[in-house]
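With one protein chain held back, the other chains of the complex are shown just where they sit.
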Amino acid sequence: MSAQYHPLVKRLLDGELSLAELPAELRPEGEAALRLIRSVDRAPVTLPAALDARVMATVRRHAASPVRRAWRRLTAPRDVELRLRVRPWTVWAGALAAAAVVVLLVNRAAAPSSPPRGPGTQARVGSHDSVYVRFVLFAPGARRVAVAGTFNQWDQNAALLEPAGTNGLWTTTLAVPVGQHQYAFIVDSDRWVPDPRAPAVDDGFGRRNSVVAVVAQGARTL
Amino acid sequence: MGLRDEATDGEIVRAVLAGDVERYATLVCRYRDRYARYATRMLGSRDAAEDAVQDALVRAFDHLADCREPDKFAGWLFLILRNRCFAERRRRMRVERPLELADEAFAASDRPDGELEQAERSRALTAALQHLTAEQREVFVLKHVEGLAYDEIARLTSATVASLKMRMHRAYDRLRELLQEHG
Partner (left out) sequence: MTALRSALLAAVSATIPLVLAGQGDVTARLDGRVPAEVMRAVHDIAAATAARGLPVEPLIDKAIEGGAKRVPADRVIAAVRALANRLDEARRALHDGGIETPGADVVEGGAYALSAGLGPRQTSELVRISRPPYDPATSLRVAATLAALGVPPKQTLDLMESMIAAGRSPSDLLDLPSAVQTSVAQGATPTQAANGLARGVVHAPGQAPDFVPPGQAKPHPHKP
């Protein structure tokens, strides 16, 4: 007996034909096939109600984490003039490895060193459009954190991050010119750390650089 | 309970994102069993399905800010669970663990003969599903267990109807080959 069903029997199983529409010689095969497929177990599956409690226990733990609270505070929308994009991150897997998210604050170019002061701030357009980008790094135990890249000549003294509380989060906001940039964080002046969740490319020196492309359309990052 | 149970998924998601974490329990309760059958058939055991559903619900909470359309939380959660099931399949293939058989037990000795045959056929089919590829198993489960039409499955999986039918027809032949003894 062929292990392959006749194409018309397959159409029967798909519900496109009825048994009566099959040629007579195929009806036994069709009936057997239907019997087989109809024997599939469709009984609902009920999972233990205790699952709810386990999920909520984990959810509460995650929600109560001071780092997560600070994270939400740092990334929550603040102004109608600010649009926010948060990249997914994996720091909650429990690793202590530094992790970073670049959060975009959208504001048409202002004076490069001054972040927006509030709603309604009229931005001054410089020689190039810039977009404010907030850099956030989770680096508990670090004494000094900086971000360096093509937007600041890789100067690790030009953009120091500030601790956002005592939870291990560091942050700063920079005006980044439109264009594509490579960057990395420098922890304690000697450890270069890329963003594990941002796009990354080989830096040509055996390490990885994170990449952010700031585009003028809609003032955003990729 | 009360009025809060009437809230839509979107309303609950927005409340959770605003800080009312306890509201998430409503979504957990709503969806704990909804996709349990799908996960059980995909993974071959209720234990594995329980783990997958639990992980998916936690992951959904952790990434709730990425749910751009809170009113479509159901579909978004399903995609998370689906990815989790496929990831579990890939993990099993890497460690070469034998696929688990369905753990729903049939009390065969309590059933009349006709039902016994049906029950055995059902059990055999459930076991045979684990020998399909993950893609074949999914289209079979979605169509013949969950009752979706091909165009609905296509929207859900982003596959074309033609490719889904091809997978399904291969699944039919493979199941027949595996179950020829059961006729």
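Letters A and B mark the chains as written, and numbering starts fresh at 1 in each.
Convention: contacts are C-beta pairs under 8 Å (C-beta built on N, C-alpha and C of every residue); 3 or more make two chains touch, one makes a residue touch a chain.
For clarity, every value in this text was computed on a predicted model and none was experimentally measured.
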Interface partners of the hidden chain - shown chains only, full complex considered: A, B
Residue among B:Arg14, B:Arg59 or B:His131 that touches the chain left out of view: B:Arg59
Touch list for chain B against the chain that is not drawn: 34-35, 37-38, 56, 59, 63, 66, 68-69, 72, 74-80, 83-84, 86-87, 142-144, 146-149, 152, 155-156, 158-160
Contact set of chain A toward the excluded chain (per top definition): 12-15, 17-19, 34, 37-38, 85, 87-88, 148, 150, 153-156, 180, 182, 192, 197, 199-205, 207, 211, 213, 215, 217-218, 220, 222
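The rule we apply is simple: only the chains that are shown with their structure count from here on.
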Chain A and chain B: spacing of chain centres that average the CA atoms, whole Å: 25
Touching residues (chain side chain A, partner chain B) in the complex: 1, 3-5, 7, 10, 13-14, 32-33, 35-37, 39-49, 51-52, 54-56, 58-60, 62-63, 75, 86, 88, 92
Contact footprint of chain A on chain B as seen in their complex: 21-22, 24-25, 28-29, 32-33, 36-37, 39-41, 46, 49-50, 53-54, 57-58, 61-63, 65-66, 102, 104, 118, 121-123, 125-126, 140, 143-145, 150, 165, 168-169, 172-173, 175-177, 179-180, 182-183
